[in-house]
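Shown here: the complex without one of its protein chains, the others still in place.
Coming up: chain A.
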Amino acid sequence: MDTSSPAVFVNAEILKMYLGRRVRTVVQVLRNEGAIMIGQSTDGQQLTIKGSQVFPPSRFVEVIGIADGNQSICAEICTDFGETFDMQAYNGLCQLANGKFKNLFL
């Protein structure tokens, strides 16, 4: 068992609190700019994902990586979540997992 490097559930707002830490989030791909992917976060902001493989626009992608800026993640693992995903529910989960029920996750 190893709980030393958790990946925190974040949306764009919560991401800012975890600079330098391992985070996980889901974005909907807006566009790819070379090696950088621009995605919309679950709370409607734009996030820059570095080091990810290329996913076509409008797909939902889960990104696990290090928060290296207020709106930027350096990706370690990207998973294609397909064409439909409930962003609102995930956003709610981010809030719960960082609020009242943080002790279940971190």
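To be clear about the criterion, contacts are C-beta pairs under 8 Å (C-beta built on N, C-alpha and C of every residue); 3 or more make two chains touch, one makes a residue touch a chain; residues count from 1.
Following the convention adopted for this analysis, contacts and distances are computed from a predicted model.
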Among "serine C-palmitoyltransferase", "Decaprenyl-diphosphate synthase subunit 2", "Replication protein A 32 kDa subunit B" or "Signal peptidase complex catalytic subunit SEC11", UniProt's protein name for the complex chain that is not shown is "Replication protein A 32 kDa subunit B"
Those residues of chain A that touch the unshown chain are 1-4, 6-9, 24, 26, 60, 62, 64, 77, 79, 81-82, 85-86, 89-90, 92-93, 96-97, 101, 103-106
